[in-house]
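Only one protein chain is missing; all other protein chains are in place.
Letters A and B name the chains as they come in the text, with residue numbers starting at 1 for each one.
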Amino acid sequence: MRDRGWVVLAVGAAALLALPFLRDQLGFPVFYLVFVSGALFWAAQATSWNILSGYSGYFSFGQGAFFGVGVYSLAFFFARRGLEWWVGVLLGGLLSMLLGLILGTIAFRLRKLRGEIFALLTLAIPFILVAVVRLSRTIDGGQGVGIPVPSYPDFLRPFQHFYFVLSVLVALLALSLAYAMRGTRYGWALFAIHDDEEVAEGLGVPTFRHKMIAIAVTGFLGGLSGAVFALNLGHVSPEGTFNLRVPLFVIVMSALGGRRHWAGPMVGAVYIHTLQNRLAAAGFEGWSLIILGAVLIALVLFAPDGLMSRFTRRPWTVTGVLAGVVIAMGLVDVGQPVDRLAVAMLVAAVTAFLPGGKKRRARVGETATTLGGVVPGPDGEGMPLPEVGRPLVTVSEVAKSFGGVDALAGVSVTVSEGELVGLVGPNGSGKTTLVNLLSGALPPTSGSITVDGVDIVGMTPHKITHLGLARTYQIPRPFLTLTVSDNVAIAIMFGRDPKGLGASRDAADAFLAMVGLDELAHAYPSEINLHERQLLEMARAMATGPRVLLLDEALAGLNPVEIDNAIAVVSRIHRSGVAIVLVEHLLRVVNQLSTRMIVLNQGLLLAEGEPAKVLSDPDVVTTYLGKRPNA
Amino acid sequence: MSKRVRTLSILVVVALWAAACGDTAETTTTQAGTTTTQAGTTTTGASPTTAPEPSGDPIVVGGTLALTGAVGATGNIHRIAGQLYVERLNAAGGLLGRPVVFEPLDDESDPTRVGDLYEQLISQDRVDLIMGPYATPWILQAQPVAERHGFVLPQHTSVLAPAMSYQCQFPAWSIGPEPNVFTPNQLADALDSLGDVATVALVTNSSGSTAFVSHGVPDVAGSRGALHVFPERGYQVVADETYPPGNTEWGPIAVAIRNADPDFVMVNGLGIEANGLIDAMSQLDYSPRMIFALFPAPGAVLAMGEAAEGLLSVSMFEPNEPILAGLSDEVREIVAEFEARAAAAGLPYTTFETQAAASWNAWDILTQGVAGAGSLDHEAICDYLLENGADLTFAGHVSFPRENNNFWPTNQVLKQVQDGNWVVVWPADRAAAPLRGSSG
Partner (left out) sequence: MNELQSIVFGVLTGSFFALIALGISLAWGFLKVINLSHFGLVLIGSYLTFQLATSTGMNPIATVAVTAPAMFALGALIQWGFERFEVSELNSLLISYGILIIMIQVVQNTWSADFQRMDPGVNPYFVQSIAIGQLRFPVPTLLAAGFAIALVLLAHYVLEKTYAGRALQAFGQDRQISSAFGIDHRLLGVLLAGATGASGAIAGMLHALGQTLSPDAPFEWVGRVFAIVILGGIGNVTGTLYAGLLVGAVAGAVTFIWSASVAPLVVFSLVVLALIFRPQGLFLRKAEH
């Protein structure tokens, strides 16, 4: 399956590269090479944008910045300073990558509003760049820079052939990178970040590093492609380079084609490029933009996820229609070949919307609500309770205040190997805050926390996960665009014992079996119910290979049958050798499961010890339970 | 929902298909309309007066123009002028006895599309001849494509001589080899004649030809522009403001000008930029004694009314009565016919002036080159033009000196807004009315 993509890329590239040399035999005008060069340029730019923005969800409105740096690198180093053209092109890619890394360093570190900040930052950068280019007489000065014709090998003459070959190579590089990322952990890290960055970080994904990789790739490709594009323009100017065209079009093309698929942006690029070209050529004076706008609106409305998601449901039909229309029109000799392509593309798009086609199997409905079948695997009760060992987590005098409110006012607890600690307390007592502090989502105002002897205050959450501490969320936060199985696989990929993509997917089955979700492996989170999602949270957290698991109200909102099932699962996890901190409201659950209980109240430790003792402590009874103890 | 999508998509497909098939067969309204019969006209291209019907396969002239977008206003002027020219040409017997067809494509004011479109016209559509697009940045994109295919490129609006290096590029509007030196000097001559101007302020759109005229070429040592020429001529430059293209903030610049209080303001800008500056100065209750705009939108300037009186600019042709009187009747017909067409197209300003004249010149060059060479072979056409020059309806005989990148000695004049119209005022021997000095 993996290899198929590489074969397609290799064959496609080889076929395209052969075209210029076969032009005489095949007898087509050089215009087609120019036309395809244009499509390849847009494919490269759109793919470049998509690697960061489509895969990871960090929308960039500033693709024009990378493009512009590439263009002006060529203009400056090649045209003005007389270096070799390929030096200019390479520098275009590298300088652009540097710009991306600088932007990433500024924007990716900030904790709040990460996505929106980045988008707005990228909106502002091109305006700064254009002002600099215009003001600096060294770089441009405003009048533009003439780009001389580069010298290139004779066998690539005329210039259009040379430019075509360059365009193919750059596009090939872009598509290869996009494809490769999609098939490895790098791409999947980005998908996880796209769905829920905080959760991904908590599962061990080093989010900052992966975002930097993504923006570096995006920058490099954008700059490289821009520099090559500049070779073809006789003359570059600030206003011609830094305008809204590139930033907007790459978004349009990627969204149209599909942002999840590596070839989506390319498909979108081919569509828009062909459409624009045909509209101009047809002389629709006064109507071109109206038609373009209308087609854009229609395609976005009816294929909000992009065309590729529709095409992949019936790939042979679509290919058949495309080829069929082109051939049919050719036989009847209607229009020019590019016209035929345009019509074929539109017809193919329409066929993609027809109902039917290969549907993805979710295997839902088999065991969803029949809980009898949700508990395969060994029953937890057969296994012995683990021994209590050394302390794994030590919390010392930890306090956390938000503004004037003290969520935690100085709490000290320990969690040791083999324990199942029940953490209870009324609303606002600080339970979830404590969990957030332990997982590294928030820093404490004062106090210290160590995990396995290592001070974790100030550590990024993914490192804490690698130390062996994982958590679930009260309201489950699965990765919505990944299947149940892949949700778990991500945790394995980046957990304490990281594996590659394929191995992780295989290993995911074991964890799904542990919680009883293996029948739903290929379902999407939107298709499973609350209880199943909570089980998924647990499986996913377990897949990171933790030694301590924080379960934050993992049983909230369940009916009694589901609760019993959940209790069995938690017990099974505990007996497999994982210490657990169970934050819960339901006292019978805490009573049944925990080896030790901690009661918080108003940010302070109220009571601690054996569950039976704690539950009969009068202070606990009064503050937490009211005057009557819970039966 | 999918039914609606299907219908919509099919409609779009059909529309595209129809247009793709239809564009070579359809005739535009201008061509389908009645052609004016001209008795006793001498057409450019030296055909006999009573013209036979042109026959045979049409000669297709391809090209792009900005018909929509930022510079669409002027692009449409060139389209109308070009199509009128072709109509008259066909009425007078065509070119080499064959009818000529000209349907410019819309480059949507986007220079980066020009190259691809010309490539398509030449290598896919196999047009016989090409005509350049509108405005220098666009023409600069068409030049390498023309050069690669060896096509003669007549172009009507790029005066940036140093950049127009292609041997077979032929300018229809020339300010000589050094517009950046010529124009300020011409202005200085005119100001000299008034005698009461001592200080000059420069306001420049920092892009392309406007910056070129103000400051010369930045990375060429010794390159001069207005900033250097005026002091050479004894004028003091008291302000040198620049703004980026697309600027809409004129207030602060107006303040700077008012502060400098110059006798003469040279606004090297495009379109409505001078308008904005004048408006802003009026709001300060300040109006400069004399003001010049390099490439204004002529109609928009006149629409300013009183505030624009006395504004100077450059031109190659204005249909002022004294000038028309010195030219053939044919010219009057052209002027009148163009104005009718422009009005029909809904343009607010319909006068046949410098832009349209430049267009006409470009077509003269093309047709005379073909007629002189007797064929559509571009090498022959190019050789013929380089050797013989051309007779331009609005510029007389011109030759194309290679040492100046084919730029012929200029026929540029200065025009001025007088009583709500553009009037040629300098040099005195070609003026339709005297230059008016500052209103005090």
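Annotations
By our rule, a residue touches a chain if its C-beta (ideal position, glycine included) is under 8 Å from a C-beta of that chain, and two chains touch if they have at least 3 such contacts.
Since this is a predicted model, take the numbers as computed values, not measurements.
Residue A:V300 is the one among A:V7, A:L22, A:V149 or A:V300 that touches the chain not shown.
When the missing chain is restored to the complex, the residue among B:A303, B:L324, B:A371 or B:L386 that touches it is B:A303. In the complete complex, the residue from B:E103, B:E241 or B:E339 that touches the missing chain is B:E241. Even with one chain removed from view, chain B keeps its contact list with that chain: residues 67-70, 72-73, 75-76, 109, 206, 241-244, 246-249, 251-256, 258-259, 271-272, 275-276, 279-280, 282-285, 297, 299-300, 303-307, 345-349. Considering the complete assembly, chain A touches the hidden chain via residues 59, 106-107, 110, 112-113, 116-117, 120-121, 123-125, 127-128, 130-132, 134-135, 142, 243-244, 248, 251-252, 255, 286-290, 292-294, 296-297, 300-301, 304.
Here is the rule we use: only the chains that are shown with their structure count from here on.
A straight line joining the Cα centres of chain A and chain B is 51 Å long.
Across the complex, chain B is touched by residues 29-32, 34-35, 38, 80, 130-131, 134, 137, 141-144, 146, 149, 158-160, 232-235, 237-240, 245, 276-286, 288-289, 291, 294-295, 298, 302, 334-336, 338-339, 342-343, 346-347, 349-350, 353-355 of chain A. Interface residues of chain B facing chain A in the complex, by the touch rule stated above, are 1-2, 5-6, 8-10, 12-13, 15-17, 19-21, 23, 67-68, 103, 105-108, 110-113, 115-117, 119-120, 122-126, 137, 140-141, 143-144, 148, 163, 206-208, 211-212, 217-219, 242, 244-246.
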